[in-house]
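Let's look at subunit A:
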Amino acid sequence: MMEPSAYLILSGILFAIGAVGVVARKNALIILMSVELMLNGVNVAFVAVGSYLGDPTGGIFAFMVMTVAAAEAAVGLSILIAIYRLKETIDITELSVLKW
Partner candidate 1 sequence: MTASPNLMSNLLTILIFLPLAGAFALFFLPKENGRAIKHFTLLVTLVEFLLSIPVLTNFDGATAAMQFTQKFAWIPQFGISYNVGVDGISLWLLMLTTFIMPIAVLSTYAAIEKHVKEFMIFMLLLEVGMVGVFLAIDLFLFYIFWELVLIPMYFLIGVWGGERRIYAAVKFFIYTFLGSVLMLVAILALYFYNYKVTGVYTTELSALYNLNIPVKMQFWMFLAFGLAFAFKVPMFPFHTWLPDAHVEAPTAGSVILAAVLLKMGTYGFLRLAMPLFPVATFDLMPFVTALAVIGIIYGALVAMVQKDIKKLVAYSSVSHLGFVMLGLFALNIEGIEGGILQMINHGISTGALFLGVGIIYERSHTRQIADFGGIAKIVPLFTLIFMIVTFSSIGLPGMNGFVGEFLIMLGAFKTSQTATVFAASGVILAAVYMLWMAQRVLFGKLTNAHKLHLTDMNLREIAYMAPLVLFIFWIGIYPQPFLRKMDASVNAFVVQIHAKRQAAIAATPAGETLLARYFDVRK
Partner candidate 2 sequence: MAPIPFDSSQVMQGISCIAPEAILVCTAIAVLMADLFMPEDGKASLPWISLAGVLAALGSVYALGSGRIVGFSGMIASDGFGMFFSVVVLSACALVLLMSTGWSERAGTQKGEFYSLILMSTTGMLIMAKGTDLMTIFLGLETLSIPIYVLVGFQRNRMTAIEGALKYFLLGAFGAAFMLYGMALIYAATGTTKIAVLVYMSVGGGMTGSPLFIAGIGLLLVGFAFKVSLAPFHMWTPDAYEGAPTLITAFMSAAVKAAAFAAFIRVALLLFPGVSAAVGPVLWVLAVLTMTVGNFSALGQNNVKRILAYSSIAHAGYILVGLVAGDLLGGQAALFYLLVYAFMNIGAFGVLMLISQKEDDGYDIHNLKGIGFKYPVLGALLTLFLVSLAGIPPTGGFIGKFYLFSAAVKNGYIWLAILGVLNSAASIYYYLRIVVYMYFMTPEGEVVTPHTPPMGYALALCACAAVVLVLGMIPSAVLTMAEQSVLSLLM
C-alpha cells in the first residue's frame, strides 16, 4: 500500500486551487465549480487515507460528500438561475445590494 502523503498533498493542492478560485473569480458559476473542486480535494484525501488504512469510513465519507455536493449544486444552480432571471448577470461584484 502506498503512503498517503502524496495524495494528501494532491488533495491540499486541489483544495487550495479551489479556495483561491472562490476568492479570485467573479463569475458565480465558476465560484461554484471552485467549491466543487475543493470538495473533490477533500474526497481525494478521504479515499486515499481510507484505502491506506483499509478502513471503509474514508470511502463512505467520500460518497456522502459527493451526494451532498450534488444536492448543493442543484440548489446552487437554481439560485443562479433565479438571479440571472432578475438581474441578467451572475457577476458577483454586481450582486452587492446588501452590504455594510
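Rule of thumb we're sticking to: a residue touches a chain if its C-beta (ideal position, glycine included) is under 8 Å from a C-beta of that chain, and two chains touch if they have at least 3 such contacts; residues count from 1.
Selection rule: all candidates are chains of the complex that A comes from, given by their letters.
Since we're looking at a predicted model, the values are computed, not measured.
K.L.:
Among 1 or 2, all from the same complex, single out the one that touches subunit A.
P.N.:
2
K.L.:
What part of subunit A is in contact with candidate 2 in the complex they form?
P.N.:
4, 8, 11, 15, 18-19, 22, 28, 31-32, 35, 38-39, 41-42, 45-46, 49-50, 53, 55, 57-58, 60-61, 64-65, 68, 71-72, 75-76, 78-80, 82-83, 86-87, 92, 95-100
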